[in-house]
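Quick notes on the structure that follows.
All protein chains but one are shown at their positions in the complex.
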Amino acid sequence: MSDDAHVDGNAVGGMMIEAFGAEMTAARSCCAECGTVAALGALLAYTRAPGDVLRCTGCGVVMLVAVARPEGVRLSLGAVRWIEPPAGPPVSAAP
Amino acid sequence: MGFVSRGFRGRRRADGPPGRVPPGQYVVTDFPVLSAGPTPDVPLDEWRFTIAGEVDDPVSWSWDEFRALPSERVTKDIHCVTKWSKLDTDWEGVSLDVLLDGVDTAAEYALARSYGGYTTNLPLEDLLDGKAWVAYAFGGAPLEPEHGGPARLLVPHLYFWKSAKWVTGIDLLAADRPGFWENYGYHNYGDPWLEQRYAGD
Partner (left out) sequence: MRSLVLDCPGWPGHLPGQHVDVRLTAEDGYQAQRSYSIATPADGTRLTLTIERIADGEVSPYLADELRPGDGLELRGPIGGWFVWEPALGGPLQLVGGGSGVVPLMAMLRARAAAGADIPARLLLSARSWDEVIYRDELERLGAGGGLEVRFALTRAQPPGWTGYARRIDHDMLGEVAWSPEEMPRSFVCGPTGLVEAATRALVELGHDPATVKAERFGPTGGPG
């Protein structure tokens, strides 16, 4: 695998705000394929594509796909067992 | 049109010769690399191409068997749904007419499968009659892995996501089954001249 084509889930934060209506990069996710738990902001993000593809850091399976359609973002769930917001805000609300 | 960025023109875009560039597309001279996942490393001695699904007997080729098939060199314009078009691209490959010759099927649909898990669907008839190839060379050189090598599907009359990189087979299907981008909101057919970008277009 040559794998320098990806960035981090962080890069898809703007799309996720449009899709979820909230900042999501600090939310934790669990891969339905291998059970790896990781922040959405830390997933492998392939953004040079027709949509943004987020893959599991453990096994590479597709977990989320965001496509910017003219009528709004469509966010599709792949191998996601669960997503949860961080237990208590990791940082205080911005002033 | 809403906001305009004063003085912004963007990447130099040419309109191209009349009738060559579909609506909403601009012409590039480089070859952008798009990928939904890591580039698979496929040694040629492990590479296979298999036609399966609604067939009595699946047919399969090793790399050497595949390369022994009659091939052709074609010059085609390609159109990516992300709005770039590249004119006069030079490919060598094996026509799907050759690969499907003698395959007896009642299927009307095809699902291309790739190393790495990518899929894309299209009507079987769009693979026939000189419209599609499994291409192994670009510009006279072996197809680079980042562009889909060892071999990719080439279906230039549809948006380029239909031209699956790292293709390893085609399933012939009685019922249509959406592929990767088709599942995630892109158009099921993808005719660039009709701007069929998203599902519902």
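As written, the chains take the letters A and B, and residue 1 is the first residue of each chain.
One rule holds in what follows: contacts are C-beta pairs under 8 Å (C-beta built on N, C-alpha and C of every residue); 3 or more make two chains touch, one makes a residue touch a chain.
Quick caveat, the model's predicted, so the values are computed rather than measured.
Residue in contact with the omitted chain (choice from A:Gly41, A:Gly60 or A:Gly78): A:Gly41.
Taking the whole complex into account, subunit A touches the unshown chain at residues 4-11, 13-14, 17-18, 23-26, 39-42, 48, 86, 90-92, 94-95. Residues 1-11, 13, 26 of subunit B touch the missing chain (whole complex, contact as defined above).
Please note the rule applied: only the chains that are shown with their structure count from here on.
Centre-to-centre, using mean CA coordinates, subunit A is 27 Å away from subunit B.
Subunit A makes touch with subunit B in their complex at residues 1-3, 5-6, 46, 48-51, 53, 55, 60, 62, 65, 67, 69-70, 74, 76. Interface residues of subunit B, counted against subunit A in their complex, comprise 32-41, 81-82, 117, 145-146, 161, 181, 183-186, 198.
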